[in-house]
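A single protein chain has been removed from this complex, and every other one stays in its place.
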Amino acid sequence: MQKIGVFVCHCGTNIAGTVDVKAVAEALGKEPGVVFSTEYQYMCSEAGQNLIKDAIKNYGLTGIVVCSCSPRMHEATFRKTAAAAGLNSYMVEIANIREQCSWIHKDVKVATEKAIVLGRTAIAKVALNTPLTASETPVVKRALVIGGGIAGIQTALDIADAGYEVDLVEKEPTIGGKMAQIDKTFPTLDCAACILTPKMVDCAQNEKIHIYAYSEVESVKGFVGNFNVTIKKKARFVDETKCTGCGICTEKCPMKKTPNLFNLGLDNRSAIYIPFAQAIPKIATIDADYCNMLKNGKCGVCSKVCAAGAIDYKQQDQYIEQQYGAIVVATGFNPIKLDNYSEFAYNESPDVVTSLELERLMNAAGPNGGTLLRPSDKTHPHTIVFVQCVGSRDTTDCGKPYCSKICCMYTAKHAMLIRDKYPDTEVYVFYMDVRTPGKNFDEFYRRAVEDYGVHYIKGMVGKVMPQPDGKLLVRGSDLLTDEQLKIEADMVVLAAAIEPDKTARPLATMLTASMDTNDFFTEAHPKLRPVESPTAGIFLSGVCQGPKDIPETVAQASAAAAKVIGLLAKPALKSNPCTAHSDENLCNGCSSCERVCPYGAISYVDKEFRMPDRTTKVRRVASVNPAVCQGCGACTVACPSGAMDLSGFSNKQIMAEVDAICR
Amino acid sequence: MSMNEFKPKIVAFCCNWCSYAGADLAGTNRLNYPADVKIIRVPCSCRVNPMFILRAFQRGADGVILCGCHPGDCHYTTGNYYARRRMTMLFSMLDYLGIEKERTRVEWVSAAEGAKFAAVMNDFVKTVTELGENKRLEDLRCKK
Amino acid sequence: MQEVMKKRAKELLASGEVTRVIGWKKNEFDYDITPAVFETAEAIDRDFVYDDFCGPNLSKFTFQHQKNDTKTLVFLKPCDTYSMTQMVTEHRVNRDALYIIGIPCFGKIDIEKIKADGMTGILSVTSEGADVKVHTLYGDKTYVKIDVMAERCLACKSKYHTIYDELIGEEGEVMETDRFDQVKELEAMTPDQRFEFWRGELSRCIRCNACRNACPACTCESCVFDNPESGIAQKAAADSFEENMFHIIRAFHVAGRCTDCGECSRVCPQHIPLHLLNRKFISDINGYYGEYQAGEEVGQRAPLVNFTKEDVEPDVVAKGGK
Amino acid sequence: MLTSKEKEQIIRSSGADVTKCMRCGKCSGACPSYDEMEYHPHQFVYFVEKDQIEKLLNSPSIYKCLGCSVCSERCPRDVGPSKIVEAVLAMAVRRQDENHLKAENIPGMVEDDTPGQLLVSAFRKYKK
Partner (left out) sequence: MYRIPREKLDQLFALTAEKETLYIPTDATSGIAQFKKWNEGMKMSEKLKTSRSAKDFFFPQTEALVNFKISGKKIDIIDPREECEDFVIFGVRACDAKSFEILDSVFLVDPVDTYYKNRREHGTIVTLACSRPSESCFCTTFDIDPTEPAGDVSAWMTDDSVYFKANTEKGEKYIALVSSLLEETDGADVDAQKVATKEILGKLPFANLKKDAFGGGKTEQYFGSPKWAELSEACLGCGTCTFVCPTCQCYDIRDFDTGHGINRFRCWDSCMYSDFTKMAHGNPRLSQKERFRQRFMHKLVYYPENHDEVFACVGCGRCVEKCPISMNIVKVMKTLGEEEAK
């Protein structure tokens, strides 16, 4: 028989305000098996924990129930408390009387009654708990970073700096990500390439970093400390080991009408290409959709001109298996598709561009060599209208309900740069709100208005109408003058909302990391664990977790790296002891459990059994690898004979809880 | 007992990773739902054996609801897919035996859906309250 | 047929290919059939029988009497092979220690149907072609075979053998069957009517466990209903709940594994149509997850240990199914 | 702040949630009748929220609205200014049709040869 102690927490008035904690402690004290029951202001405080420790010692408690906040909050705390007093930490159960009781009920009587039932349920469970010991598994001293943008680059550099091996997987032929496409950065207006490319070079030169460019994560198995990942290296049709990046092939390639994706399709490149001059790795890639050789077997020019003999039209996708202790997700973002915003005429007029396209148009390495020209007729634009919040803060189906965060600042940057370089160009910015929290941010925006004469208009554009003369008639409201403005513009720049990269969703499924409704990865705790996924061993870096600018991204990237380093520095990880186990005497060896196990934790062995009639019989029985089992319990239900059970959540414990609730 | 006074007993199985966290969020946001709902924390919706659900009815539960991560979001990758099949089968069998199908339900509630959790519980309690006491799948010995 | 089988069995025994033969033998009455192990040619000559009463599914009997160190010959009817295949899939029998001969089946006679017609004092029953002649103390009667055939045979799903080493007779085919008609009838009732129906049926249950013990899918080392540790062990239903509980859990445990051999209903001393529970699951699985026949081939993945991302949601039931 | 009956009715009959408006002005930016109107779509939303219905009821703007719904179509928050304009218009129309016949006035109107049926039908028609 267990000797159970019950500890009811007031949580200040959080619980005691709606639950009569004294009555709860008294009622639970009468439950069978309970030898001690008390209440206290803050059980999680040192004094509260000491109260528990003393009771464990004085009453020889074999199990404790803490009626307090959610176990997701303080279960670990009270487990440590129990362990400190010599009680196995798994002899602790939490009755959640705050989140699931005091905070949702207003009537004291109702809340108190429910708290008693919840306490009773925890008592019923703890009476059947058995001491569990966590087993230890070693940690693979290698990290995987998925995404080679500034977030992934920074994380990889920091982890490598601490002396651990890092693999950086990038789906594009080069690392660099979105930052490589950006012209200048706010609020300092220094050139993005100037600060990014040295970091890219660092990555390439760092012995600890292994770049898998033009690669994708194919599958992820395993668990924290021991992930088993398959990386697909997509065929470039160029031998990486031989290519020198000289670029002759790209010059000679006859297929010049291939849209240049790095310039967002604003100009063309050849079918064999190096995305941009500072690409890392600087290796040519053949675009199989456009290469005549790959499509029709005719051409072969690149192969002929390549002095290194690096061209390999028969190259296949390669699969690499690698083990990792931790995985960092840095999959980044993309501007949303604007197909549903026909009012802005984005698909109708080439002179309506997104802000990212404007970055390329203004970039020295861009299609116009850095001179801002209208895409349609390559003339100098005299009037440019910026529209903010295109698709952001938009609760309709085509938009995103969140604020994309970076648009206010980059629009100010664009406006300022244009006014600086082309003083004869009038710039209008339609805004809903200008949001500039950040160091030197508001000053930056004010400079655009005060020093550069950018026309900021509080209001929104309702319609952009391409005119026969090539102008764009922009109709928008100015809420402050209460006028409807009609501006004849040469260009319209849309600050499109940003959304997580489309590859993030399938990746999240592989990683079993959770995502919110907008496909941003959720963090383990919004305030206290912002760079970790709730799935152990998965860390978040950059915009995959939520919109952020470059300084924030870099900060988070380093934070994620610190977390990874902390994990990899551990010699071994204590694994969750709440794992499945099979009763060999009941096991049929039918393989049902093996079929549903997501971790491949179940194997079968032939075992000799002594039969009641004293003969022996060899039977196939299941055996669970506790280091691999994550304790989901799928097998326990698949098992027809009830041989499979889950420690910590056993059939008997759950049924006892059911009974206690329904009593 | 008149219909007005009838307080159903509702057992809610919630997976640790999504729905239990969703329930916590409902609490954090002070979203009210009836006290008739009592939550049992399980690691995953796939841990819930149909036996547990029958057990709850035997012991006098008037409704049983299973909440898990949205399909595709399972912390254990595939658990809720199995739960989905199992529960579909169980519910279908209960219906086949003439037991009110409204007494059982599966809802996918993510950790971010505190409001959905509260709304689901409010709705479920309402449905079960309208049905009244569970008479078809009760064990008279467990009545007080 | 019986003579061909006897001859072949004796040949295999004599050649040493097998040391034991599993078949049927006659008992006190024409319609009384007991599964049996034969080890000698004499025993086969004396007792071996195969006729229209050989209903018992020898797969379960084979499971109970398997030996690893020696090879056993077993005769299986088409529907028995489905059970055997399922057991092989689940590693419940050692396929290597079995020599399976598939035999044809032309439908088995259900003596209970003859008795239900008021026939008593039955001294002999003979089945020849389409005629079934019943001779009793109180008079004789001749039935058309189809009128006294077992329910499961009238709704036969297949004359095809899914597992065998050799066949006697010609291989049959998977049949068109109306076996879900009764399920559909029940589904068409109101919940109240269904409740009354099942209450009436299940309340007759005496928990003799014949259904479970005869079932070729119920081969658990220890049944949860016998295991006090399982939390649901019961010996007799003390409440109507427990009557439901036993049958729901049993149907659930064999869901996706049940081949619909019909042994449960055949052996029920209380004539409870237990196959209607299993067929409900089969019909649901077919409807929700695509056609699936347990025991069709070795190594199949049973529907309840499988999934697709596009599976129907459980509220399909509340919405009225399919 | 006490909510007026008018505001309640406008919100109820339009089904629009004015609190969702974040004052972007896209509705007014899109409005083809903007220049014709005294009050513009975003102001309809704002005035309803601030309970200044009378202004709207008395403004010719309600008759200038083309009912093209482009404001609602463009609205990023699904507020639906056109639904509000429509609701205000409906309210104004209904007001024009005030109680024209009161029970206490009837006796004075009755002449000897007035048919009873006429009174009843007039009462039905003109009493709100």
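The first chain written gets the first letter, and so on, giving A, B, C and D; residue counts start at 1 in each chain.
The definition used in the following text is that a residue touches a chain if its C-beta (ideal position, glycine included) is under 8 Å from a C-beta of that chain, and two chains touch if they have at least 3 such contacts.
The model shown is predicted, which means the values in this text are computed figures rather than measured ones.
J.: Checking the contacts here: which visible chains does the omitted one touch?
T.: Those shown chains that the absent chain touches are A, B, C.
J.: Based on the whole complex, identify which of C:V148, C:V183, C:A237 or C:L304 touches the chain you can't see.
T.: Checking each option in C:V148, C:V183, C:A237 or C:L304, the one touching the absent chain turns out to be C:A237.
J.: Which one, C:F61, C:Y99, C:Y164 or C:F195, makes contact with the chain that was left out?
T.: C:F61
J.: With the full complex in mind, choose from C:V18, C:I122, C:L277 or C:V312 the residue touching the hidden chain.
T.: Touching the chain that is not displayed is residue C:I122.
J.: Quick one: which of C:M87, C:I272, C:I285 or C:V312 touches the chain that's been left out?
T.: C:I272
J.: Write the list of subunit B residues that the hidden chain touches.
T.: These residues of subunit B touch the chain that is not shown: 59-60, 139, 141-142, 144.
J.: Suppose we count only contacts with the excluded chain; which residues of subunit C make the list?
T.: 27-29, 32-37, 56, 60-61, 65, 112, 115-116, 118, 120-123, 136-138, 200-201, 204, 206-210, 212-214, 226, 234-238, 266-267, 269-273
J.: In the complete complex, which positions of subunit A touch the hidden chain?
T.: Residues of subunit A in touch with the missing chain: 30-32, 612-614, 659-660, 662-663.
In the analysis below, only the chains that are shown with their structure count from here on.
J.: Taking each chain's centre as its mean C-alpha position, how far apart are subunit A and subunit B in Å?
T.: It comes to 30 Å between the two C-alpha centres.
J.: Can you list the subunit B residues in contact with two or more other chains?
T.: Where subunit B meets two or more other chains at a single residue, that happens at 50-51, 55, 72, 78, 82, 86.
J.: For subunit C, which residues are shared contacts with two or more other chains?
T.: Residues 231, 304-306 of subunit C each touch two or more of the other chains.
J.: Give every residue of subunit A touching subunit B within the complex, in rising order.
T.: For this pair, the touching residues of subunit A are 70-73, 96, 98-101, 103-106, 110-111, 113-114, 117-118, 121, 508-509, 512, 514-517, 522, 534-535, 578, 596, 598, 630-634, 636-638, 646, 649, 651, 654-655, 657-659, 661-663.
J.: Flag every residue of subunit A that touches subunit D in the complex, lowest number first.
T.: Counting only subunit A, the residues touching subunit D are 343, 389, 393-396, 399, 430, 432-433, 458-463, 475-479, 482, 484.
J.: Note which residues of subunit C are touching subunit B in the complex, please.
T.: Touching subunit B: residues 186-187, 191-199, 231-232, 238-239, 241-242, 244-245, 248-249, 251-252, 255, 277, 280-281, 284-285, 288-289, 303-309, 311-318, 321 of subunit C.
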